[in-house]
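All protein chains but one are shown in place.
So, subunit A:
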């Protein structure tokens, strides 16, 4: 823009006047002028004294009137040349150079009007103005002096000529100009036509062409849609009617009523009973009631026959699979001599723990021969666990080979075993229980370990099974003399005293044992400490002091004996009182009467087997008495002490006899006999001593030693005996004979056991390693199944149930291997009403026995009659008279003659004569 462009160089001239006093400025910079004050030609200057001297313009030279001096341009230029930058005229050098005239006007600014002490007028006009009007400003100065100097003096703008800076072009470009000449039209009309009335008339639009344009509607295919479906909704509402009521709101209150039923008094009842209406009522009603009652009696119409017909369908596993499946087998690899397994037992509480007793496989002579070597070998009871088939978890040490053992039912940490030398051994593994209880946890570790070869496992400390020494052994002199063949804990519901009388159990735990041995005796043992003789006599009632051969030693002597024996430190002191001084409580000798040969018992079966009963969950005497006794015992027990550590606790109680307790039991002998005898002693009238009773019954049924006498877990009075080549099943009250006696098997039977879950099934092991499974409901003449387990004789069979789906059977063989097999579903689960069916079978057998007995009697009767008849006939014959004899002889002679004739005739020696039957001649 033109005015701005003009201003800018002038603006530059303004510069920084105030801040720059005397510093030399750039060469080309234009000096400041006083444009700001309206005098662009005035350039203030500072002249130093030296410059003032040069130009003779000292301050003193100036007066008020003549404040200026004309200085020649050449002088200034010469000064500039001489003094260059130092010169005071340096700032205005350019102005001086461009100055058209010759002389410049330098004015002394006394009042510092323009800031500095001198100023130079840069233009000729300015000079002229100044020179010409010095009076006016001087004149005006006076009134001006009156005005304060800070009042802004308005200077009206001075018009200046236009300076074009090229903006006309732009304006021209952007201005709108008419390019064309405007066209003008003039339209005119006659004046008369303006304002004339208008007439409209109709015209048909269609008649005139193009009078209108129509947009006809046409069907656009894009928008035609046939609606085939339509969503509609229907709602059915009942007829509703809105009503409202106003109720009286009351506080909710809890209210209760106590009432008792209305009853008639006795008199009212009687009067009513006498009333006729009642009699009539009953008469009319009783017929229909009786019909209804009889209907129910005849048949139960609501029984679903289909349901009761079908067996339980939900089977676990294949129904057709009836074989025992191999699960695991255990062998003791560490022993040097060949061992056989004598007894097997499952741990009552811990899953997967099975205990076997091993004995050396030698005959008697060999034992004697190798006795030295045998002494070095520890006789063991091994604890095997499912998780480790190589290492036994625990090993119980015993003085000699164990032939039978049993866990104590009330405390699974107490084990009693019978030795080959006649000693009874007790172990207490309470302190080692943690080793066997956490077997599953340790099993995971052992799984990794079994990958390594066996010799690397030996030094592993926690794999090492400890030898646990026995806790107590019985006295050698007063115990059995030969091998103990069977040992049982007596049930904890009763206890026996020396006479065999039965009393209520004072301790509430199993504390008595019964053993039978090959020395023909059965002994009863008590594990409680023997009380001193005086108090014991006061407690029991039927105590004979001298008669029996036990407990006669004073306890003081026993204690002395105990003190001399050193007990190893790691053996618990539970049975310390018994060790080596334990004597049986009572002894029963199974004598055969006058003969010296006595019965040699092999197995016995007392009342219910508590362990088996526990599996079944039923127990008659157990439940009846245990509750009574336990409640008493519990009241006496102080803290939770293991009762076996405090065996003396209950002895203080008085013995209470139990009435009606059956003291009979079954014994199987080595000769194959089954004896049913009584353990209660009776007073023998002759000698006055207490003698064991004679056996109630004796049956010789088996051909070999009886090795299994076992009560059925389902029926308390059914006993299974196995021996020799056959099996017999007995019922306790039936004295006539066994219910079932099987025919001889091809191989000898060496082991057997009832099935724990099926009442009609039992397992028998043979001497060739086969297991025969008998099912009484299927076949009774031969086993239902036969399965090969091992190559050698089976010595022990023991089944065990862990859950409804898992049932195992442990089969021990002669070579020392224990096989664990799993029982399939069909063999472990009873059918719908198997218990009652088997019971019915036994009842039938009993009836059959009775029938046979009766038939026997009848037969005997018949025989006798026939014999009588025969006898009578015979006597009749001898009473024949002489005449009869002669007649008979004659007849004989006649018949002989006839014969002679016939013979002669046939020989042709006699002629044919009239043959007359000789009978006619008589």
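Brief remarks on what is shown
Note that a residue touches a chain if its C-beta (ideal position, glycine included) is under 8 Å from a C-beta of that chain, and two chains touch if they have at least 3 such contacts; residues count from 1.
Criterion: contacts and distances are computed from a predicted model.
The chain absent from the displayed complex carries the UniProt protein name "Dynein light chain roadblock", chosen from "AP-4 complex subunit beta-1", "NET1-associated nuclear protein 1", "Myotubularin related protein 7a" or "Dynein light chain roadblock". Only one of A:131, A:211, A:278 or A:375 touches the chain withheld from this view, namely A:278.
The residue touching the chain not shown here, chosen from A:269, A:325 or A:848, is A:269. Of A:292, A:476 or A:696, it is A:292 that touches the chain left out of the display.
Residues 261-264, 269, 272-274, 277-279, 281-286, 288-290, 292-294, 296-297, 300, 302 of subunit A touch the missing chain (whole complex, contact as defined above).
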